[in-house]
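Structure first, then comments.
All protein chains but one are shown in place.
Lettered A, B and C in written order, each chain numbered from 1.
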Amino acid sequence: MARLHVPVRLRWSDIDAYGHVNNSAMLRLLEEARILAFWAPDADETPEPGEYPAPVIDGRPGSGTLTVIAGQRLEYLASIPYFRRPLDVQLWFGRLGGASLDVSYEVCSPAGVTPPVLYTRASTTLVLVDAATERPRRLSDAERAACEPWIDEPVVFSRP
Amino acid sequence: MARLHVPVRLRWSDIDAYGHVNNSAMLRLLEEARILAFWAPDADETPEPGEYPAPVIDGRPGSGTLTVIAGQRLEYLASIPYFRRPLDVQLWFGRLGGASLDVSYEVCSPAGVTPPVLYTRASTTLVLVDAATERPRRLSDAERAACEPWIDEPVVFSRP
Amino acid sequence: MARLHVPVRLRWSDIDAYGHVNNSAMLRLLEEARILAFWAPDADETPEPGEYPAPVIDGRPGSGTLTVIAGQRLEYLASIPYFRRPLDVQLWFGRLGGASLDVSYEVCSPAGVTPPVLYTRASTTLVLVDAATERPRRLSDAERAACEPWIDEPVVFSRP
Partner (left out) sequence: MARLHVPVRLRWSDIDAYGHVNNSAMLRLLEEARILAFWAPDADETPEPGEYPAPVIDGRPGSGTLTVIAGQRLEYLASIPYFRRPLDVQLWFGRLGGASLDVSYEVCSPAGVTPPVLYTRASTTLVLVDAATERPRRLSDAERAACEPWIDEPVVFSRP
């Protein structure tokens, strides 16, 4: 059981006229969590120890790999009010395939809120694509090893 | 077989550094399609004939009903380049339940592009909530009748 | 006195928790108005007569020209409620320089709202940049002629 906990800040523009995070903002929050968790640091960046625990796949422009989103699923359990503090987005690999993988997420209230609230469950299927050939490419052994500590059972949705 | 065809314009800000519509913009496009298809017109608006074929549920602020998003699923089949012309978002009701309903979508290239391209399949589960009691409420007979012409088989995803 | 009237649709996500268009959405609305007014049509697009009156500068990716934003100014006169109908964004050239130009805007209520409401005044300074050399380039005679019908006094702001 190993999950990455990524603090993701809301923006005021994520809030809609009902005073809650609009459902359509959620994919942006998940995207930010993936980038902070999995992307390699900026070229001139010295991450603080433990800051980005698992930059396992370098999918940035220019890296030679595109991480293409093939599908997403979201389940909204409760509406999210505005917090100035970052949400606690928990994510892990629910499945590692040959050239694809599934990221599981649970989007929770900011660290320190008691009791914690689970707002959203989600899953993203990513396909690794060679930027030059534009064809799927297999995960390398190094990538697979880097992912290994963060593999767990995929998130379970309430609805079929 | 009856689908609503809603023209939804991209914004330049939907395009990411890869030159395509970012996956996270898709929920906003689906939201716009739902609003144009299903919301009642502005109070002082006289829609042109056929412009908004099915304003079946009045879920606007102040209407007494909240249409709460319970879940979404998306499948991305091809990346979407920038078009100045609106995309052709096709949507219909894949399921009518007691207090909830599923909207199915196929997001296609602008009308006139040949051959047409199917970019994205999606489905949204909506729950009707009474704004005063904050509890789910059943679809009225009038709402059910208004939806009737636009019911069809739910969209079929390629992946399980 | 010649202004372009560009219908620009709001998105629900432009509305913030106060129930109005968030000020930070305005630059996106102005951007959409500029694109619809001034960009050349999609490659395979046959605009309807009068639809896009003045595609004067081809600043799209791949066109060889970048239209770089050098500065913007905005004055918010009244808060904008949600409309399903497009806003009437009026724009014109307030100044044509050698390699730069100023676009003036008045953002108004949707066509048909009486009396019309002026919500926002704005101005954008654009610099034409050669995409290959990344240096400013002068407006061509053809561009200057295409702009000519839409030149007028620059928008006047209330505050200094």
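Everything that follows uses one rule, which is that a contact is a pair of C-beta atoms (placed from the backbone, for glycine too) under 8 Å apart; a residue touches a chain by one contact, two chains touch by 3 or more.
Predicted, not measured: the structure shown is a model, and the values here were computed from it.
*Asks:* By the contact criterion defined above, which parts of chain C meet the unshown chain? Give residue numbers in ascending order.
*Replies:* 17-18, 22-24, 26-28, 30-31, 61, 66, 68-76, 79, 125, 157, 159
*Asks:* List every residue of chain B that touches the chain not included in the displayed model.
*Replies:* Touching the chain left out of view, chain B contributes residues 12-13, 15-19, 22, 24-25, 82.
*Asks:* Applying the definition given at the start, please give the residues of chain A touching the unseen chain.
*Replies:* Where chain A meets the chain not shown: residues 9, 11-13, 19, 28, 31-32, 35-36, 39, 41-42, 44-46, 60-61, 82-85, 110, 112-113.
Basically, only the chains that are shown with their structure count from here on.
*Asks:* Taking the mean of the CA coordinates per chain, how far is chain B from chain C in Å?
*Replies:* 28
*Asks:* Express in whole angstrom the distance between the two chain centres, defined as the mean CA positions of chain A and chain B.
*Replies:* 25
*Asks:* Among the residues of chain B, pick out those that touch two or more other chains and give their numbers.
*Replies:* As it turns out, chain B has residues touching two or more other chains at 28, 31, 61.
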